[in-house]
Structure formats: structure tokens, C-alpha cells
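All protein chains of the complex are present and in place, except for one that has been dropped.
When the chains are written out, they are named A and B in that same order, and each has its own residue count from 1.
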């Protein structure tokens, strides 16, 4: 794993290694690279959790960070993502963390050879470190994934999280069901799990994973008001009372309070929402460690690497 | 002092300790926390002095800084201040420095328990580190506050500085007078000092503290032109010549040259304007030290801290 692009690309063995490393870091374990490692965080979409989480993870590993703000970069002069990453490579970046609104933006970065690319979310596609932190949170709670029932509820169609999670949870032995407004369903996703009525899903699952209504991406509430959405598909206080003993609530955040979930439940006993965020730091440390270890030994110096022959 | 929200909350004993620590740092003294401390600077209003000053103070103390830009954070997706700070807490922040346009924004952060909150200015309310750096500057000059006369001149009503300073200066034994356009007066403030004619105030005070005309907050010049304001209430070259021997000029900056103060006086002998900025770094080091010391020992780890029981 030199790049981390999608959870689908990760072998189950790799997923397990990352979770072990993440728990090791959470328990106070340390690791630093053999030499100075430079990393840049390219966030083409707004973010608090993911960006800050990577920033903390990088500092905990002792990496050097090259600050990069899209709005004040040459991207605003029309420079392409490829040329931007290629530039950072030339300047000495060993890894770049990228969030971009375009699905599979990383396909145009195939030519990049000396930089590890860590996907921090691509359009409606993948968000592998979010999946991994969700998995860590579930593992901490239940010890294993085998036989667990996980309900993923809400805006399935536009959710990077739903895709990444459904795929890997099924591979790990869990059962996944989807719920929420039918018009947001995606037949492609249904390969990994059935659609279930909202009340059944909430009452019978070990993990109730709510998705964020992405107001900023599109008009998602359809013809419903926020209150109607909450009543029809949200985790209300009443629905929470029907949850299985020992079951937990998850949400990738930012939470729309009283839309996906009642305000009072965000910090309730079942909620692992802030624990997920905390786990995110350790999962990202593990992912960065893995990427750096794979790259160490390879020479990142353009001048020595390439003979720069000139055609005569 | 785990949080620093207002100068009013500070006991005189705490103020004095901070001033001693600040002078210690200025004189080359050092202090570093026992363990890695993460801090985030959340500036919801533009700032050069205060933000850069905190950034330098944090680096001098060896803290780890989590970069945070409001415009590229999830705040632009509508995430609340509470959820933002709660997120930073989960990710590992030990302290957050906040400037926000809302008066007493910190009241909605009562539920935050593991992060020290340092107020870097709230609306028209308080700006405690500015007060503290003003105090340090005065103390360096006069040794003590007892019996000093301090004139605070200008836009009293909208000034965070006026409020914070008047309160603490009076508690320290100084006499405070206010001057400037009457329509900007505030009866609440007048408990701490009388209104005085501009010329009398300037001629009889040890410290002439000018306030900034906050063009960005409201139309403050009233019906006056900038030139009329300067003539009526500004520190002109002529007024400076009438100042008491040994008296000094202060201004929180940014200065509107030739409005509050004549251009030629900004760097004159009496001016302590840039010395105030320098002192700001050391005062902020002292404040951060105090906050960190109060927090050390308390366990900031969400997972170990909370048993995360699940209702059965």
C-alpha cells in the first residue's frame, strides 16, 4: 500500500493491520519515520474533522507539513491537479492527502510515481480513512465483525461513507442493511445489503450508522421539511428507546442536529460520534505509517533519480 | 484559571502572576509543558497582531498547533461553534484560542470540559490578553499602577479593550477617565471612570490610550469627516506637545494613521504601540502556560476518560 485510494482496493489483511496499528497508537505506541518526511494536505472541499485529524496525525508522527490552501494556490490560475501534485513532488513532498469533489480524481494522477496519495474523500465515491475509523470504533465495541448487523441510514446515493463501509463490512463478515428515503437508493449498493424499513433496521441492528444530509451538495430533503425528514427517517428519541441492548449509534459528522439525529442523542450513552473522531487520528497515523514504510528506500530525489539525458 | 474568558473573571492575584511570568519570558526565561500539547487558533474575525502573536507564543512554548481556517472548515457547512470545539477536543486539542464576533460566544461552550478556552476577543465584549499586554506595558514604564491616571479615548462603546481595561485598571489602583465623542459613551462603563474633555484628558494623564475607529464594525465617524474627527478627538501633534512629562501613548492597533493619531506620532518617543505588540507575545505565553498547568494531570483521552457504557 503506497497509495490509499479506496477501501475496495485494500485487502482484508491490510485492513486488519491498519486497525492493529491504530489501536497501538491509541494505546500510546509511537513510531517515527527514519528520515524527514514532507506531506501536504490538499483539501478542495471544506473540512474540519478530516483535515484537522490528518494534521494531528502527521504531527504525532513527527512529519513535516507543507501548508497548502487551494484558494491561494496556483489552482486559482487554472493549474491542474496533476500539475499541482507533480509540483509538490518536485518540491520534496513524500505524501499528499487529497479531498476533492470529483469522483475518482486520483485516476488522473497515475503518472505520479514518487508521492504517496492518500484519499481523504473523492466526490460521492470513497472515503477510506472514514471507513477505517468506523471499523476501529466497531471493533473496539464488539471485538469482531462476524455476525454483526449494521444499518446504514440516510442519503445512501451521495454518501462516500456508505459505499466504502458497505463493501468492507461485508468482506469482514458483517451483515449490512440500508434504510432511508427510497429515492436515494442505489442499485449498485444493494449488492452489499438489503433495503430495510427504518424502524426494523433501528430495532434489530448492533450498529446504527446515520449518514449526513449533505445540504451543500444538492437539495436532499426532497419535498419534505426538515421536521418531516426527522420524523420519517431520523433517529428520534423514541426510536433510540427501541434499539437493541448493547447497540451503538454512529455518524460521520458534521451532524445536522434534529435532522438525522435528535439533538439530545448526539452525546448520549449509545453515541460513539465523538469517539469516532478520536479514532480518526489513530487510523490516519496507521495509514500514513503504512504509506511511508512502503515508500522508504525508494529515492525521491529527482536529480539523482533521473539521468536527465538530453537528446543529441 | 483553566479558561481565560474575561479580565473581570481574573483575580488581581492571577493578573499579577501573569505579568510576572510574561516579564520572565521577555527576559529570556523558558518553560515547556511536560507532554505534547495541541492547540488550535479559531479566528472568526480578521486579525494580524493577535493571531500571529498567539502563533509565536505557542511555538516559543513548544506547543503543537492544529491549523484551522474558518473559511475552509465545516463551519461553512453550518457546523456550530460548540460542535467545532467539541470536534477539536475529540481530535486531541488541549486548548483553543477563539476570536468571534459574537458577544460572550463562550457561554455556549459550557459543556466543553477537556479543552482550555482562551478568549482572543468576543464581539464588543472582552479581549483579556489585550488588557494584560497593556498592563504589562504600563507596569514596565511606571513600576506600579497605584495613583496612575489613564485616559481611554475614542470609540468606547464598541471597544472590547475599553471594557476589559477600565475594569482591571481600577482594581489595580489606577484612575481611569474616558474621552471622545459623547454619542459613543456607555453608562455601564462610566462606573469605572468619569468622562473628561479631550484636551484635559490628554494633558493630565500618565497614559493616553487611544482606541481604534472600527470602520469594519459600523459607521463610526458619525457626521464627521476623518479630518474633523482627527481635529476634534485625535492625538494631534499639537496635543502631544501638551502631554505630561514622562507620559506615554498606547493604541491596540491596527492604527488608522491621521485619524486616532497623527501619522508622525505612531513611532514617536512617547509611543509604546509596537512595544505593546511585542509584549503581547510574552503575555500570551504566560496565559497559555497558566491554562496548560491547570489542565495537566487531567486526562484528556476520551476513551479512557469515559467508560462509554451502553444502556442495556
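Observations, loosely collected:
Here is the rule we use: a residue touches a chain if its C-beta (ideal position, glycine included) is under 8 Å from a C-beta of that chain, and two chains touch if they have at least 3 such contacts.
This one's a predicted model, so the numbers in the text were calculated from it and none came from an experiment.
One of B:96, B:120, B:253 or B:288 touches the chain omitted from the figure, and that residue is B:253.
Listed here are the subunit B residues that touch the chain not shown: 26, 43, 46-49, 51-53, 55-56, 59-60, 67, 69-71, 140-141, 215-216, 245-248, 253-256, 267, 269-270, 272, 274-275, 277-278, 280-281.
Remark: the residues of subunit A touching the chain excluded from display are 36, 38, 40, 64, 66-69, 71-79, 83-84, 86-92, 301-303, 308-312.
Basically, only the chains that are shown with their structure count from here on.
Annotation: 39 Å between the Cα-based centres of subunit A and subunit B.
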